[in-house]
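With one protein chain withheld, the remaining protein chains of the complex are depicted in position.
Here is chain A:
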Amino acid sequence: MTVIATESLSKRYPRVTALDRLSLDIGPGVTGLVGANGAGKSTLIKILLGLSPATEGSAAVLGLDVNTHGSAIRERVGYMPEHDCLPPDVSATEFVVHMARMSGLPPTAARERTADTLRHVGLYEERYRPIGGYSTGMKQRVKLAQALVHDPQLVLLDEPTNGLDPVGRDEMLGLIRRVYTDFGISVLVTSHLLGELERTCDHVVVVDGGKLLRSSSTSDFTQTTATLAVEVTDSDAHPDGTTALRKALTEAGLTLHAGAEQGLPGAGHILLVEATGEHTYDTIRDTVAELGIGLVRMEQRRHHIAEVFRDNDQPAYTAQQKGAGSDGA
């Protein structure tokens, strides 16, 4: 089954080509749409919602043609915009109920679905307070809730982690993952932060300058260049387990990165090991066992999808905190 299909889709404005013969075939699951600002991500979303006609080519969402079935598509699809879109003087409940009705839900269903959805995105008592007093993280949750409230088959999330701090970003990414795994709703999520999509998405599409740069499953992307984060405990024999393991792993011939996670709590206790294949996992496991220390975690770290972009000199890891100004209040 295909959720989104485009066939040599182009969008040209008088002075700029936003999409250039883009052909995509996206199935169910969580799909990341990666590209720098201006790569054509938002243009693609507009076309998929049937709001902006393509210059040439065709596109279908959930099997419906965007040119002829825009209204039907928008009934089955949720959309979370990148920018602020919430009136500050109403409560999250009132706002989401209204948006549910705008999607065609009868009044009673709109109320029930709103209560359910706000709970699922993690808004509880605060949902009765005016949105103006919410933190950026809470506002993002309301924006997500209004996109999910009518139980769509697909949600289009435009930069959902924008303006969030690292913890908020992780929570949002976890939530997005659950949207598919628990709710069964397919997701197209855009980001210019490549790393965060690796853990969240099943499939990543990279666009640049309106062209398809690459489209493949996340495992393909990270297979060759994965980085493993390893954290171990200390033992009596090795009072500093991390250092001991670092030494042992280097001797075993593995490449260790310098701590790339400075500034995060506990960063000093995490070793970043370059994984060159399945055997790397075995080596780490065996080394830890030999040292007799406890393995707290070993996980893949966000990294290196960025290499796809390296030729295009995109600052993939710029920590962008654009929305910081709207925090608090």
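Following the convention adopted for this analysis, a residue touches a chain if its C-beta (ideal position, glycine included) is under 8 Å from a C-beta of that chain, and two chains touch if they have at least 3 such contacts; residues count from 1.
Please note the rule applied: contacts and distances are computed from a predicted model.
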- Query: What is the missing chain called in its UniProt entry, if the choices are "Type-4 uracil-DNA glycosylase", "Peptide/nickel transport system permease protein", "Integral membrane protein" or "Spermidine/putrescine import ATP-binding protein PotA"?
  - Reply: "Integral membrane protein"
- Among A:75, A:126, A:234 or A:274, contact with the omitted chain is made only by A:75
- Contacting the left-out chain: of A:88, A:133, A:277 or A:292, that is A:88
- Touching residue (missing chain; options A:10, A:52, A:135 or A:235): A:52
- Item | For chain A, residues in touch with the removed chain | 42, 45-46, 49, 51-52, 70-72, 74-75, 77-79, 81, 83-90, 94, 98-99, 101-106, 109, 113, 116, 120, 130, 146, 150-151, 182-184
